[in-house]
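Left out: one protein chain. Kept in place: all the others.
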Amino acid sequence: MKAKFIIPLILFLVLVGFLAVGLNRDPHEVPSPLINKPAPAFELPQLADPKQVFTPASMKGQVWILNVWASWCVACREEHPILIELSKSHAAPIIGLDYKDKRDDAMALLANQGSPYLLAVSDANGRVGIDYGVYGVPETYVIDKNGIIRFKQIGPVTMELLNQKIYPLINELNKS
Amino acid sequence: MKRFLLFLFVLLSASGAFTNVLAEEATPLADDPVVEQRLISISEEMRCLVCQNESLSGSRSDLANDLRQEIRTLIKEGKTDEQIRAFMVERYGDFVLYRPPVKPITWLLWIGPFLILLLGIAGLLIYLRRRNIEMVKTDLSAEDNQQIDALLKVSEKESSHD
Partner (left out) sequence: MIPEFGHYALILAFCVALIQGVLPLIGAHQGRREWLVLARPAAQVVFLLLATSFLILAWSFYANDFSVLYVAEHSNSQLPVIYRFGAVWGGHEGSLLLWIFLLSTWTVLVSQLSKSLDDFMVARVIGVLGLITTGLLLFVLTTSNPFERLFPAAQDGRSLNPLLQDPGLVFHPPMLYMGYVGFSVAFAFAIASLLSGRLDAAWARWSRPWTTAAWIFLTLGIALGSWWAYYELGWGGWWFWDPVENASFIPWLVGTALLHSLAVTEKRGGFKSWTVLLAITAFSLSLLGTFLVRSGVLTSVHAFATDPRRGIFILIFLALVVGSSLLLYAIRAPKNTMGGKFSLSSRETFILLGNVFLVVAAGSVLLGTLYPLLIDALHLGKISVGPPYFNSVFVPIMTPLLVLMGVGPWTSWKDSNLMTVVKRLWLAGLVAIVAAILIPKVMGDFTWLSSMGFLLAFWVIASGCLQIVRQAKAGLPTRSFIGMQIAHLGIAIFVIGVTMVGAYQEEKDVRMLSGETVSVGGYQIQFQGVSDEPGPNYRAMRGTFSLMRHGKVEAVLHPEKRNYFSSTMPMTEAAINAGLTRDIYVSLGEQLEDSAWAVRVYYKPFVDWIWGGCLLMALGGLIAITDKRYRVKLRKLVA
């Protein structure tokens, strides 16, 4: 009978435990369900030459990176220099997905700041973005030789992320 | 001719036609109200991913507008509610659903409240039963009560003598 009086305390301590762990988690970070699934197919006009199209199938056989960006996106400016670094390292080709943007604005930005992309495509109405589960630009995907998505970054890519996650992952995927 | 027109005018005024002559009924924003109804009921149970805590139906953000348009297209293609939910979850994960799906990790969530309720009521009944048994044990018998009364009366008499 006396034991029941200690139950509230025990329940509370369990709760505090969870809250403590919860403090270290970010409720805004949403993991993608597309990890380890095939990259959704699409056919989009290229930014430089809209008469030419691009499909992800053409990248089969190599590890590559898809970067979702836009000229109106402020955070994309932050990651731009990092992407340039990435492209210079020749670790993997980067394809840019210009999301809900105007072609002229996008071209101008790439001309001004340099392009880290092998090529860029236009997703003017954002339809392809939806298929890729894009909800916060910029977003970056690492896709393997078989066209399977292996990693997704929501938010700008940082040097830290490159060194700790992306480069090692690309190396590993290249070995298989 | 003038009389005829006057007669017509009076007739129309009396019938109230003129009250609406300038007031045309506004057209609905949506093309198809039936599709719209389904859209609202489906999107109300989904979360707007770029908002802090709003439903997909209520949010006016760009992404929410796009996703609602996507859902309209799917409805027109004849997809069921289940299929549309699956479409969204495939791309955005379970997080996009406001109504948590019933799977093993959410069993506790869905069963929890009713479990607690059962435990609560059961606990209450057990507690009350035990309590009454305790009470019975400490109840004094009628005889004991009479003895106590007698003793009390004696002590009162004694104290009133002071």
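Letters A and B mark the chains as written, and numbering starts fresh at 1 in each.
The rule we apply is simple: a contact is a pair of C-beta atoms (placed from the backbone, for glycine too) under 8 Å apart; a residue touches a chain by one contact, two chains touch by 3 or more.
Since we're looking at a predicted model, the values are computed, not measured.
A.B. asks: Taking the complete complex into account, tell me which visible chains touch the one left out.
C.D. replies: Touch partners of the hidden chain, whole complex considered, are A, B.
A.B. asks: Just checking the interface: what residues of chain A touch the absent partner chain?
C.D. replies: Looking at chain A, the ones touching the missing chain are residues 1-2, 5-6, 8-9, 12-13, 15-16, 18-23, 25, 27-31.
A.B. asks: Give me the chain B residues in contact with the hidden chain, please.
C.D. replies: Counting over the whole complex, chain B touches the hidden chain at residues 16, 19-20, 22-30, 36, 45, 47, 51-55, 58, 93-100, 105-106, 108-110, 112-113, 116-117, 120-121, 124, 128, 131-132, 134-135, 139.
Here is the rule we use: only the chains that are shown with their structure count from here on.
A.B. asks: Under the definition above, what is the set of chain A residues touching chain B in their complex?
C.D. replies: Where chain A meets chain B, its residues are 30-34, 100, 125-127, 130-133, 135-136.
A.B. asks: Sort out for me which residues of chain B touch chain A in the complex.
C.D. replies: 49-50, 62-63, 66-67, 70, 89-95
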